[in-house]
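With one protein chain withheld, the remaining protein chains of the complex are depicted in position.
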Amino acid sequence: MLQFRNDYSEGAHPQVMEALLSTNLQKTPGYGTDLYCAAAADTIRSLCSAPAAQVHFLVGGTQTNKVALGAFLRPYEAVIAPETAHIATHETGAIEQDGHKILTVPAPEGKLTPEGIQPLLDAHASEHMVLPRLIYLSNTTELGTVYSKGELAAISRFCRKKGLLLYCDGARLGSAMTVEGADTTFADYAALCDAFTIGGTKNGLLFGEALVVTTPALQPHFRYAMKQQGAILAKGRLLGVQFQAILQGDLYCSLARQANAMAQRLRLGLQAMGVPLAFPSPSNQVFPVVTRETARALAEVCAFEVQHPVDSHRLCIRLVTAWTTTAEEVDALLEALRGCLA
Amino acid sequence: MLQFRNDYSEGAHPQVMEALLSTNLQKTPGYGTDLYCAAAADTIRSLCSAPAAQVHFLVGGTQTNKVALGAFLRPYEAVIAPETAHIATHETGAIEQDGHKILTVPAPEGKLTPEGIQPLLDAHASEHMVLPRLIYLSNTTELGTVYSKGELAAISRFCRKKGLLLYCDGARLGSAMTVEGADTTFADYAALCDAFTIGGTKNGLLFGEALVVTTPALQPHFRYAMKQQGAILAKGRLLGVQFQAILQGDLYCSLARQANAMAQRLRLGLQAMGVPLAFPSPSNQVFPVVTRETARALAEVCAFEVQHPVDSHRLCIRLVTAWTTTAEEVDALLEALRGCLA
Amino acid sequence: MLQFRNDYSEGAHPQVMEALLSTNLQKTPGYGTDLYCAAAADTIRSLCSAPAAQVHFLVGGTQTNKVALGAFLRPYEAVIAPETAHIATHETGAIEQDGHKILTVPAPEGKLTPEGIQPLLDAHASEHMVLPRLIYLSNTTELGTVYSKGELAAISRFCRKKGLLLYCDGARLGSAMTVEGADTTFADYAALCDAFTIGGTKNGLLFGEALVVTTPALQPHFRYAMKQQGAILAKGRLLGVQFQAILQGDLYCSLARQANAMAQRLRLGLQAMGVPLAFPSPSNQVFPVVTRETARALAEVCAFEVQHPVDSHRLCIRLVTAWTTTAEEVDALLEALRGCLA
Partner (left out) sequence: MLQFRNDYSEGAHPQVMEALLSTNLQKTPGYGTDLYCAAAADTIRSLCSAPAAQVHFLVGGTQTNKVALGAFLRPYEAVIAPETAHIATHETGAIEQDGHKILTVPAPEGKLTPEGIQPLLDAHASEHMVLPRLIYLSNTTELGTVYSKGELAAISRFCRKKGLLLYCDGARLGSAMTVEGADTTFADYAALCDAFTIGGTKNGLLFGEALVVTTPALQPHFRYAMKQQGAILAKGRLLGVQFQAILQGDLYCSLARQANAMAQRLRLGLQAMGVPLAFPSPSNQVFPVVTRETARALAEVCAFEVQHPVDSHRLCIRLVTAWTTTAEEVDALLEALRGCLA
């Protein structure tokens, strides 16, 4: 079975496993108060050119979004997010469970713009409605599209002007920083956002998201919020060890680059076959539109997810590449698809 | 530095690491829907003689308690727990964060009894007070003491008679089942509790708690509650692989037995020196009472925690053994302590 | 200044005030455990032909929706509501504050249909999304439209088939039951809904909503949920006294009929002037579309609210009649508007 279901189907990169193994029987203090976490946090602050940033390590993405937004917001404050946002669609109401409404903005390509946000602000003008307070976006987005530095900067300026916080979910940040033409760096996210995450789970770790909090007002007592949500890992060093391993040299970006390259190979092959793509995604998620028959046939040889029905006879499917994806696998997928199209 | 701070200072047992390594680059479905989790759940159901039990794998203990109690209770329902309960003292209000009051019962040795619970029920008789609904206990307790099968059965009968749920936090369940004279088995917990946990973090895993839900009314939609709380691990198989490894043969119990044996060696040594113990704990937590001077001196050569001040010149300290603790380390600790007593 | 802003601008109907006055210095038990509340509850059960229904009296509408939905739902369960629903737009995230996501359905005239709901159910098929559990609708709706008995029955059948709860917010239930052609009665709501409210605030009381819970599974411990939310009035009898007064004879319906009649007079006048209406509302809310200039001019002599901008030069405004509205006031409004249109 070919595997294009997602980018977290396997374990960790061998260098990460090696780091875990080589430190396995050391005894360290718990809860992320160890030297490995301290070192990884330093590495991240340095990569971000943000010496005063707080860095927290958490296990999963939903958990990180939930803890961060729960800690940052007052009860009546709301999140603004694109209607495709992971927190709005696929986290089982995790943000609402902590009391916060998510206001969604139509986002055909998964991306926010100041112009798209403004009407929501206009419509929320009294205490009979929630108070919009934080903008959530993902880079790459859930549709595989990517914000450029200019686009992020425009949203960041808008937020600061309007008194809104800006939070970037970087579950696939590596992919966003390494697509062709990408112009954002860790330091850009630190400069433009009040907080953002560096995703490890989908880019080489067993698990782990690093949360970078740059805005001082959001920093006090954050670990209380983590603990209260059950989000401080007892053997916290597992996160520090893994992040320190993946952020050494160019490993983090090189893994993302490989996933992106394989997606690009896939897109070119699809284009050559005349298969249309639903979204202009340059990253490691590819969204071909195929007939239901084709999808059914393909599903027998390849694992993937259905994104949404397009019409009564066509589906948009999602094909995801990872750092483990090989050219041979992509070619095999294209070959298989060609057979299903016939 | 000698390490008696806790039982989660190191990574995983080599067999567990080996299992993770040997499956590392396999690609499997995410979120615990893989075959490794299925197999580990089967193993647990079999060990519990509970073929209809639900088994869920979560990353941490606070998280598991929070998700389970949050899912089991209606908003106005309260938890009854000993005043020493981990959820009452060291989980930063995680249960309250989901809306539930914890009513605590005085528990000099960390254990509940039906007689101790009854007055709380008597005192909560109208809608102006919360509705007690679930009994939380830990085995071993936070004071290292252990419930016998008879004691658990008495509480279980009491709960069923009063319409209360019984939940056992088994973060140290291995230790409880293997202390000298222990008479409880996995199957006993499954039979006596509505839900209980099998702790992996403190007994050989990198991380992981298995939650066993035996009462059918508590089973529907539990995974929704997990996901909403950010408690479904993306690479969920990491939990299945680890539990399957540790539950093979006698490994889980043998690790616990080793920790208990080292604690017993430590207790005998302390007794020989005339150092009093604050609690009659037969398990892997030992609570000597020493002077503040002794504690200060010992802290220079050994990591441990202070449990509580006894009076103006004495402290109760906590010494914890693990499956990694060796007889040499215990003897070195005793030797060091002897020097500090002088 | 003419008053068409809303239907809760004044105090209570004189018969209600009289009832409050005549019982004012009696001493009764608190918290709604008095004989007045018991009598009013009996009256409502009798009007509803629902002898086993629970009846609770609460102070306000947002409070009632919040307490009821919070009590009925498990944490991960979601509400389905029309996008115009009061709980979705004008209650400051009160439902989300208790942890529940509201999934909204497009509803051009403010009304739900089974066909409109089905796609949401189809789209929520796993634990990565919330679990739709309760349908919220209002009658009359926020756009002044009214569900017929047949329409409610269709939704009710759909809910029972799908395992969904049906909740009707009856803040303006009197108006819904007395518009021209109305075919619903108290007993219909009791038969078709799992719970519904009978609004007093907007129809003759100082304040008060009666919540009728017909489904037995939703009844246990409801007063705990009320108290926990601060929603049991200390001098609870004030609610019983008022409801008992307004539900005597035909008073409740006759007040609503008067409001409806005045709205109908207004609509006919608007029609005669050629002023278009945004929604086909037969009830006591009227939604003319006028130019911004007209709205501005009208605002100098009449209090009303702007519903929404229609385009760059036109607004939809909301004119609300109440049981206190007189034909003279309507005619004065029409006269004033005629001047503003010029």
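Here the chain labels run A, B and C in written order, and each chain numbers its own residues starting at 1.
To be clear about the criterion, a residue touches a chain if its C-beta (ideal position, glycine included) is under 8 Å from a C-beta of that chain, and two chains touch if they have at least 3 such contacts.
Fair warning: this is a prediction, and the values are worked out from it, not measured in the lab.
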Selected residue (touches chain absent from view) among C:62, C:197 or C:214: C:62
Selected from B:59, B:107, B:130 or B:255 as touching the chain missing from the view: B:130
Option from C:125, C:217, C:234 or C:342 whose C-beta touches the chain left out: C:234
Touching the absent chain when the full complex is considered, from C:28, C:148 or C:254: C:28
Residues in subunit A touching the chain absent from view: 31, 70-71, 74-76, 98-99, 127-128, 130-131, 221, 223-228, 232
Contacts of subunit C with the absent chain, listed as residue ranges: 3, 5-6, 8-12, 14, 17, 20-21, 23-30, 59-67, 91-94, 97, 201-202, 206-207, 224, 227-235, 238, 303, 324
Positions on subunit B contacted by the hidden chain, ascending: 75-76, 78, 89-93, 96-102, 127-130
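Operating definition for what follows: only the chains that are shown with their structure count from here on.
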Innermost chain, where centres are averages of C-alpha coordinates: A
Averaged-CA centre spacing for the pair subunit C and subunit B, given as whole angstrom: 50
Distance from the mean Cα position of subunit B to that of subunit A, given in whole angstrom: 34
Multi-partner residues of subunit C (at least 2 other chains): 75-76, 98-99, 127-128, 130
